[in-house]
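All protein chains but one are shown in place.
The block that comes next holds chain A.
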Amino acid sequence: MKWPAIGYARATSLDELWRLQAEHGAAAQLLAGGQTLLATLAFRLSDPKILLDITRIAALRGIAVQDGVLRIGALTRHAELGRDPLVAQHAPLLAEAAPLIAHPAIRNRGTIGGSLAYADPAAELPACVVALGATIVAVSPRGERRVPAEAFFTGLLQTALAPDEIIAAVEIPGTQPTTRSRIIEVARRSGDYAMAGLAARLSLNAEGRVTSPRLVFFGVGSGPVLAARAGAALDGWVLDSAAIAAAQAALAEDLDPPADMHGPPEMKRHLARVLTFRALSPLLRASEVAE
C-alpha cells in the first residue's frame, strides 16, 4: 500500500531536532533507517503526521573506543556492525549478529538505534546488548541519561525512553581474553525474523569453569529474555555435558513463551533447549566432545 500523506523534515543537529520536536509534538516520529517505520507506514500501522529524519545528525554517528568502552553511535547501520574492525575486536557478538538481520539491502540502511528503539521481541540486537551488559545512552533536551540494557526493554515494543528522548549511542563494556560469545537462531528462511534465537556471553577460565554467564533469548517472549536460572545453573561450574543439560532443564522456569504464528509455547521451549546446546557445545573441551 502507498504511504499516507505525511510531512518530512531533516534535522542536521540535536538542537534542530529538539526545536522540530517541540514544534510538532506527538505528531512527529523519528526516521532513522526507515526499514521498520516505512514498512509499517505502508501497512498503515502507524500514523505520524511528520517524519523527522535524524540520519544527518553527526552526534549520533561513529564507533570509538574510550577507556576500554566501545561506543556505537545510534545511526550505525547493521552492515557497518558486520564489518567494523573495532566492533569485531570489542564486541564480536554484534559482528556475528549482523548477517542474521534481514538481507544485505536492508542491512545497508537499518540502524542499531532504530532496532533497539523499536524493540521487536524477535530482533537480534536487543538480545545482544542485554547479553553484553551494554548501556543505552539516551539524550533529550534535558541532557543525557544512561540506562542499562536490561532495564531498557520494558515490554512488547516498549522501551524506557521518555517521549522526548532518543537513543544517541550504545556503550559496551570491554571484553576479557576469557570472554566467549555466540549468537544463533532458527528462522524459516535466511533473513527472516527468528522463530527463536539465543545471544550468549560468558567467561571461561583455564580450567574450563564458567563465570558471569548471560543467556539471552529472543523470539520467545515480549522482549529479550535473560535466562537467569539457566545462567545460575552454569555459573561456577566446569562447562561439560552435565552443565549444559542443567542449563537446558532450568529454562523451564526461565521461559514462558507465548504462542505465535510460528507455533505453540512448547515448540519455542524445545527450540530454546536446542539453541542452548548448539551455542554452548562448541565451547566444550575436546575430551568432552569425544565422549
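We take it that a contact is a pair of C-beta atoms (placed from the backbone, for glycine too) under 8 Å apart; a residue touches a chain by one contact, two chains touch by 3 or more; residues count from 1.
Quick note on the criterion: contacts and distances are computed from a predicted model.
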Name under which UniProt lists the unshown chain, selected from "Cysteine synthase A", "Cytochrome c/quinol oxidase subunit I", "NitT/TauT family transport system ATP-binding protein" or "Oxidoreductase"
"Oxidoreductase"
The one of A:P104, A:G155, A:G174 or A:P282 in touch with the missing chain is A:P104
To test your reading of the contact rule: which positions on chain A touch the chain that is missing from view?
1-8, 10, 31, 34-35, 38-39, 42-43, 49-51, 53, 55, 79, 99, 102-106, 108-109, 189-191
